[in-house]
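Removed: one protein chain of the complex. Kept in place: all other protein chains.
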Amino acid sequence: MAESADVVVAGAGPAGAAAALVAARAGLRVVLVERGPFPGSKNMYGGVIYPRVLDTLLPRWWEEVPVQRWVTRRATMVMTGTKALTVEFRGEDWDAPPYNGATAYRADFDSWLAGKAADAGAELVCSTTVTGLLRDGTGRVTGVRTDRPDGDIRASLVIAGDGVNSFLAKEAGLYEDWSVTHFTVGVKEVLALPREVLEDRFNLTGDEGLDIEILGGTQGIPGGGFLYTNLDTIAVGVVLSLAGLRDSGKRPEDIIAALKDHPAIAPLVRGGELKEYSAHTIPEGGMDGMPHLAADGMLVAGDAAHLCLASGIWLEGVNFAIGSGALAGETAIEAIGSGDTSAAALSGYRRRLENSFVLANHRKLRGAHKLILGKRAQTVYPELACGIAQRVFTVTDPQPKAGLRRWVHDERKRGGVRLRDIVKDGWVGWRTFG
Amino acid sequence: MSAGSGPPRIAVIPVRSGVLPSGAQETIAEAGGAALLAGSGTAEAAAALAVDAASVATAEIGEPAFGGWAAALAPLLAPYRAILLPASPDGRDLAPRLAAVMDRPLLAGATEYRDDEVRLARYGGLILDHVTADGPVVVTLQPGVRGTEPRTRDLPAPEPAAVKIPDGHDAAVLAVSPPDPGTMDLAESKRIMAGGAGLRGPGDFRLLARVAAAIGASMGATRVVADQGWVAHERYIGTTGVAVDPDLYIALGISGAIQHVTGLGAPRHVVSVNTDPSCPMMAMADLALVTDAPGLLEALARRLGIEPDAGAGEPEPAGARGQEASHG
Partner (left out) sequence: MGVPRYIAAALKWVDLRPEVDPLAGTVRHDTRTSGLSLADAAALEWALRLGESWQLPVAAITAGPPEARAVLRDAAGFGPTRLVHVAADRDAPSDAIARALAPLLAGAAVVCCGDYSADRGSGSVPAFLAHHLQAAQALGLTSLAPEHPGSLVAQRRLDGGRRERLQVSAPAVISVEPGAAQLRRAPLSGLLAAGRAAVETAAADQAPEYGSRVHLLRTTSYRPRPKVLAPPRDQLPRARLLALTGALSERMPPRVVRAAPEQAADQLIGYLTDNGYLG
């Protein structure tokens, strides 16, 4: 005999947990199914969460969210084979509520958020994998099948929060354009350092944290790198265009190894003891690769809906997952309340996303990945920037300094960079980020 | 402390059909040479002692019935401050019963006994608790951690003790079967190639068996691997598994936990393959290869002209650990 619920949420990642939290709070019977032994047990990501999205869901979340460090400094490093130029921002007020970002382990964060959903009444079932959709004669989704004995659960609505490459979204036919160019692959190492060494090395005190995003450190493969500080570990990784990686014939672990050997990174990671190595695909994000968001009886949230920004120096996904999950939960309440969970009745979901930061940001940054992952941003500009910086900082006595205009011109010529392209990219950049 | 009043220590050795359990000699040595051999064939076992003994008592009380044994032996043992047993299967089972009957604390799994400090292996032998006891104790000693000095003197004549087993409710021994012939090759092999949790699954072990055969070695494993069902339980080496004593020991993806290495004897050549250069097995090795063990196994197979079979290298089957979620 099948169990039944109002809402079944597949996947207790940030998207699924947020959806379950919202729906359960409204008194719906929610079953949250997770394949790992506990939420977050198998989930990997870079390491920084921007949790302001929780402000409305869990006021004063910062008092209990399990973080490693609060990000008080964000740096962007532009590098060539041997040189690096870093721009760093320090925000003192990022070290106090409401904070800006935090480094956290997913095992901690996801467990915490799913725990909130369970507190609100959602029934969390772990070590259980959703293996298929239940449908009626019209093709409408009526529940899920799991890998447990008598493991069917019927539900008025299924929310797929099962992450990138969502098997449920695929089965429901929501992915249309399936192309490798929309994916990046992230690989990451976690290196342990004694806390004092880490704080000394990165000049951190208390719970301050640093995050560094890196452009140009990926051996010419479109992508970016990152280095984040946790309490007594650092996360170093790269995000690489899947197509670029394939064409290069290189292996992701070699790219990380090279990044760690770079003269600007090596002293930061020296002596770190490898604690884990992991890899995961990421939807590159942006509006272009987005699937349909609703089917009859089903909604898709988080990475499953490609609501993630992972192009070069951005790595944001958890915030979008929570945002979209919460909106899916709201949509569920409304639809179940009205007794209609057809795709048409669920169309409010997309509207909600459009009106929130989730799709607003995606709309704004549409095309950003093309810019960031383009050849100029990846290799030409880093050379240019580092070259200029080197000239600015090199003392050439007894030769007189040539002056910035001259240096820029020389470096541009050397790198074969056309002014036209700089202006064009500058314009795209301004429109995107401005 | 009662250390001054009366004999301080005695080893209690459960004997079956004249066969001493693993760790018997070490336990007697640790007890300073006083021993009580209890069970069947105790006189024969007493004659087989290879360590110096100050006194040997025998209690011919048949097959194990641990509740009854404990009740019967307790009066004999009362004068001793420390009662030491080997942490062999029978020693492990008798020791708590003695401790309970005699109302003494049990210090289980010791690596060393001194009157003022006992070291107990915990967490699979990763850490040691150093403890001290206020009064008399019962101790089990891990086999293989101590070693023994060979006997220099004649053994004293065994003194039979008159012991009567009271009626009680114990399990009855139906039969004891000799070692499984399937593992005799392992116990007697001079070359062993063993795999641990650093390999990926049953497929790797099938390949390991063939690679081992190609270099004239038997395949061994750790308990973790046997527990997961990747190899037969008869294949695991260690305190609770098969005791071996090869010349060559090659460890693939084995961390070198105490219960494993104490079953190893004293191999002349040890090779360890592990991604963690600082684990105990690497520290023991003459050649420590810091590399991916499954990868090395495949490379080795190619060099020895072994075709990997279809199942080799397959990842751990889902649920191989048989682990249910503990977090519902």
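Lettered A and B in written order, each chain numbered from 1.
Going forward, a contact is a pair of C-beta atoms (placed from the backbone, for glycine too) under 8 Å apart; a residue touches a chain by one contact, two chains touch by 3 or more.
As the structure is a computational prediction, the values presented were derived from the model and not from experiment.
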Which of B:V12, B:A72, B:A95 or B:L199 contacts the chain that the document leaves out: B:A95
Contact partner of the left-out chain, one of B:A54, B:L76, B:A161 or B:A243: B:A243
Chain B residues that touch the omitted chain in the full complex: 16, 19, 21-22, 29, 66-67, 70, 88-90, 92-93, 95-97, 99-101, 105-109, 111-112, 117, 119, 121-135, 137, 140, 143, 145-150, 168-180, 183-184, 187, 191, 215-216, 226-227, 229, 233-234, 240, 242-243, 248, 250, 258, 268-269, 271, 273, 277-278, 280, 282, 285-292, 295-296, 298-300, 302-303, 319, 321-328
On chain A, residues whose C-beta touches the chain left out of the figure: 1, 3, 31, 37-38, 41, 107, 111, 123-125, 128, 146-153
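Convention: only the chains that are shown with their structure count from here on.
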Chain centre separation in whole Å, for chain B relative to chain A (CA means): 49
